[in-house]
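Got a structure for you, written out below as structure tokens; questions coming shortly.
Certain chains of the assembly are absent from this excerpt, and the rest are unmoved.
In this document, chain identifiers A and B correspond to the written order of the chains, with residue numbering beginning at 1 in each.
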Amino acid sequence: MRATRGELASLLVHRRSFTVTSETRRQVVDIRSQVEEAVLTAGVRNGVALANCLHTTCSVVITDSAGESIDAIVRLMRSVIDENQAYRHNDLRWSDCERGNADAHLRASLLGHGVTIGIADGALALEACQSILLAEWDGPRSRTVDVQVLGA
Amino acid sequence: MRATRGELASLLVHRRSFTVTSETRRQVVDIRSQVEEAVLTAGVRNGVALANCLHTTCSVVITDSAGESIDAIVRLMRSVIDENQAYRHNDLRWSDCERGNADAHLRASLLGHGVTIGIADGALALEACQSILLAEWDGPRSRTVDVQVLGA
């Protein structure tokens, strides 16, 4: 085991939101640099960062940064969650949503609305290959990602 | 980017548990108001809240609050995870569990045991459409949800 020594300090809490714009219905956008910027701005050396999306038809997830891996996630979600099924949410007799985006809600729930990451020595505790992605399932749209930073 | 200023303060830690009772085998219950109440009681203005279930056959997940979206999650999990497959966990030669709930364990793991949410200005950092759901996969049962609040 490798460990850093515990630190007794006052708590610092910082919140930052940023916008991600998608250009197609399904798109995956790397937001790691924006999350890193929020951690730097917070001035927290050791702690945690939450990156959550404030929507129910997109996800925030950690995955490999290679382009073809990202494409594969989009294809996987398409194969697991059928967009053409007879969802009540897409039927105006049951739902007041006119977007026909039931598949997007399901993909968002299955991948999750956000991630929690350690902060060590002022940086995100992630390896270089670990991207933080906003996965858009119902674009093109403008999305808000909320970063909450806690620590010392 | 929009940001709130960091605050240097003493740490406040608060834990609260509540019970959710399901009436059918598979049921989704909105627990956002109970999590909000735990945050209010904690008196934390800025920080994070964890809502985790203390079980392995139910999930806590953030999703759209519309009734027909919730139904769709139950149906999705049924289509991805076959309840009638020959699971060893449901076979008394391999397992001492008599509930026949292997599918419930798998659904719980896939959707996740809990969520982590920011707290900003004393409220959960969620939009109105984002419900926090306890997804029951092996009811009817009584479940404990544990809310841990940290912040200042």
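The criterion applied here is as follows: a residue touches a chain if its C-beta (ideal position, glycine included) is under 8 Å from a C-beta of that chain, and two chains touch if they have at least 3 such contacts.
A quick note: this is a predicted structure, and the numbers were derived from the prediction, not measured.
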{"item": "Number of identical chains in the entire complex, 2 depicted", "value": "3"}
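Keep this in mind: only the chains that are shown with their structure count from here on.
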{"item": "Length of the line joining the C-alpha centres of chain A and chain B, rounded to whole Å", "value": "18"}
{"item": "In the complex, chain B residues that touch chain A", "value": "1-11, 46-48, 61-64, 66, 68-69, 71-73, 76, 80, 110-112, 115-120, 125-127, 129-130, 150-152"}
{"item": "Of chain A, residues touching chain B in the complex", "value": "10-18, 34, 37-38, 41-44, 48, 50, 52, 54-57, 80-81, 87-89, 94-95, 97, 102, 105-106, 108-110, 112-114, 116, 146, 148-150"}
